[in-house]
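One chain of protein is taken out of this complex; the other chains stay put.
Lettered A, B and C in written order, each chain numbered from 1.
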Amino acid sequence: MEDVQNRPDTRGIALDAVGISQLRYPVSVAARDRGKQETVADFTLTADLPDTVKGTHLSRFVQLVHEYAGDLSVAALTRMAQDLTERLDSTYAQVETQFPFFVERAAPVTGATSLLECQARLTATARRTCVDAVIGVSVPVTSVCPCSKAISDYGAHNQRGRIAIDARLSSVEEQSAGALRADELIELAERCASSPVYPLLKRPDERFVTMAAHDNPVFVEDMVRNGARALLEDSRISAFRIQATNDESIHNHMAFARVEWPRPGAVSSGAGELQ
Amino acid sequence: MEDVQNRPDTRGIALDAVGISQLRYPVSVAARDRGKQETVADFTLTADLPDTVKGTHLSRFVQLVHEYAGDLSVAALTRMAQDLTERLDSTYAQVETQFPFFVERAAPVTGATSLLECQARLTATARRTCVDAVIGVSVPVTSVCPCSKAISDYGAHNQRGRIAIDARLSSVEEQSAGALRADELIELAERCASSPVYPLLKRPDERFVTMAAHDNPVFVEDMVRNGARALLEDSRISAFRIQATNDESIHNHMAFARVEWPRPGAVSSGAGELQ
Amino acid sequence: MEDVQNRPDTRGIALDAVGISQLRYPVSVAARDRGKQETVADFTLTADLPDTVKGTHLSRFVQLVHEYAGDLSVAALTRMAQDLTERLDSTYAQVETQFPFFVERAAPVTGATSLLECQARLTATARRTCVDAVIGVSVPVTSVCPCSKAISDYGAHNQRGRIAIDARLSSVEEQSAGALRADELIELAERCASSPVYPLLKRPDERFVTMAAHDNPVFVEDMVRNGARALLEDSRISAFRIQATNDESIHNHMAFARVEWPRPGAVSSGAGELQ
Partner (left out) sequence: MEDVQNRPDTRGIALDAVGISQLRYPVSVAARDRGKQETVADFTLTADLPDTVKGTHLSRFVQLVHEYAGDLSVAALTRMAQDLTERLDSTYAQVETQFPFFVERAAPVTGATSLLECQARLTATARRTCVDAVIGVSVPVTSVCPCSKAISDYGAHNQRGRIAIDARLSSVEEQSAGALRADELIELAERCASSPVYPLLKRPDERFVTMAAHDNPVFVEDMVRNGARALLEDSRISAFRIQATNDESIHNHMAFARVEWPRPGAVSSGAGELQ
């Protein structure tokens, strides 16, 4: 049976990325407060392709996900990306995965517990001589508008928002005690906002959250600056991007702010910048 | 060339609906305050199919959209549905279309104008002896929580929400002066909430909207009841459904309320119920 | 602290459904071939509200999901719906949940195994004197167009499609051996198409699937009729809806067909019709 993918190609175009996306698979991921967490992940896997070859073998990408889905972590994803370069004899491979990630939250007054859905992302990139890994989260929060509060005699518009953080790890190897985890980034994000959100709030909790948020108004600009200050102080992180998005309650569009470090245009080794 | 669709079928299953969906087309629709409105509509067209025929001819559905897209209205959609039954020799046909619909809004203090995106829907259904038509809208609004306001010393959580109304017309024919229009349903929806939303608000407007909303707190239950009261009084409407959905700012899920009239389980001729 | 929701209401509008939607929670569901399956479910819960009361207590809906998420099944969902009517003293409650559901598939020639993502739905409705339950699935399949094959000298357009089945159970109680399961509906759907789809196919498998599908061309009309015939013969099912949707490869829109049994307009007790 002919291997059509292995036919030579003469167009002279090497491809940056060939692969699969939107492959959803049940996975088990490491989580701090509940041991392992079973969830459903969306995978994108890519590798480069030299200009001399017609196509890549996509079934190998699916096979890789099937093999690794049972125990997902930064370390496992890094091995996946390295494994992919070896199986395909490519110089570059990237494995990205995104999944709902749940954290337990206790209501601030009654202590009633429930599970809050955040989104988590893991990305590992392997090149001939190096690997790197990025942990990301998207966290729902609530924000009260400082302008609306200051200029009004009473009330203040507020809304649900999301804080997204992507953090590149300083060292991929050091994935033991003290390693950066999605749980930590989620808590960091929650501290940047007017208040965390909770699935389950009784009336005394609702009263508490309403007033606590009103006491702590923030713009999207404030949320990313609060987050950036905390991320800059964490030596486990070599680069980051933080973005806050507000579902403005008085508009039908979004407000957002974003900062990356190092800055997108900064002179750097290239290894420090987020994609 | 064989007409495969016309082959006989022996499985004995008549089909309720065969057709196309997600066909997007540029359309021109009637609008009150800006004459005609150019927008992009998503079409779903269906017809029934007798048990004796293998398939329908879907190119005729596309042809119909191409012919009618230039002048869309309730009357035109009704003709489309009747036309479809004739071209396919079917006993039932339905044409549904949904599109962004923009209304001009002036900021409440400065009067600065901008265009607010709502969604509008038109559905026409033709049977052998009757046609009917439904106009629908989805309208972004803001709502302040009455519970949060009452139990807190200051502040109150509020959020963006949406009110969706679908109204069946008492008379399809009477599409002249005084006919029900999407613009009217949008304004009706806005009056049910704590405040309308606006794309463009200057600071004096933001102050006004913040306080006006705080003065008028509503649950999702209140919004649908306010709307239902107004809809019940409009003799041009023979049946309706109204639903309010809040993007709760203190949660990561939605709150919603819905009411239909006549009630879903009510004894009726069948012609009065919404699908 | 005032219970604002318990305030009386004088607008005279009883509400059909008040509740929460888009609450996502990690769940464990019964599955045939892999014991229990851990996945992430999207919940919608509603109850009716009498015209005399201002609002419902939505935290009770979240509490219910938190309590039941660990062991989800038709029987559990039915109890949830009944429990909800009791906690809220309502006459009607409905619990709907939808989640990715994975089935193991072996490639047809090499036997390489992988997990196929389908969607499953469970809906339970409780009224004063009865409960009912619906199991639903959405299944990706491939279909070859019979018309394209018949009128062309070679080739035939084909595409990914989805078959969605919702089946009301004849008896909610009999949830023991022989009960209807999502796995069965998925296999039924796969048999209606030109071929199942597989996450992982080696070249001998791809050859097999290509030719098997070409040998078995089906329209969307054929897929729903094939499914309807099988569903009609299953005494565990009292009502069903089946819909097939094709992502047409030669168009930029969808083709679809749908049939319900009993027919939507049929005279019935009301209990037999799907919503």
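One rule holds for everything that comes next: a contact is a pair of C-beta atoms (placed from the backbone, for glycine too) under 8 Å apart; a residue touches a chain by one contact, two chains touch by 3 or more.
Keep in mind it's a predicted model, so treat the numbers as computed, not measured.
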Touch criterion as defined above, residue of C:Met1, C:Ala106 or C:Ile151 at the omitted chain: C:Ile151
Positions on chain A where the hidden chain makes contact: 1-2, 4-5, 9, 11, 13-24, 46, 49, 54-56, 58, 62, 146-147, 150-151, 219-222, 224-226, 228-229, 245, 252-260, 263-265, 270
Interface with the unshown chain - residue positions in chain C: 116-117, 140, 142, 144, 147-148, 151-160, 195, 197-199, 201, 203, 206-207, 209-211, 213-214, 247-253
Chain not shown, touching residues in chain B: 1, 3, 23-26, 37-40, 59, 62-63, 66, 69, 100, 102, 112-115, 117, 199-204, 207
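By definition in this document, only the chains that are shown with their structure count from here on.
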Identity of the chain that, by mean CA position, is farthest from chain C: A
Distance-to-centre winner among chains (Cα means, whole assembly as reference): C
Distance from the mean Cα position of chain C to that of chain A, given in whole angstrom: 30
Gap in Å, rounded to a whole number, between the CA centres of chain C and chain B: 25
Chain A-chain B separation of Cα centroids, rounded to whole Å: 36
Sequence positions of chain B contacting 2 or more other chains: 147, 151, 252-253
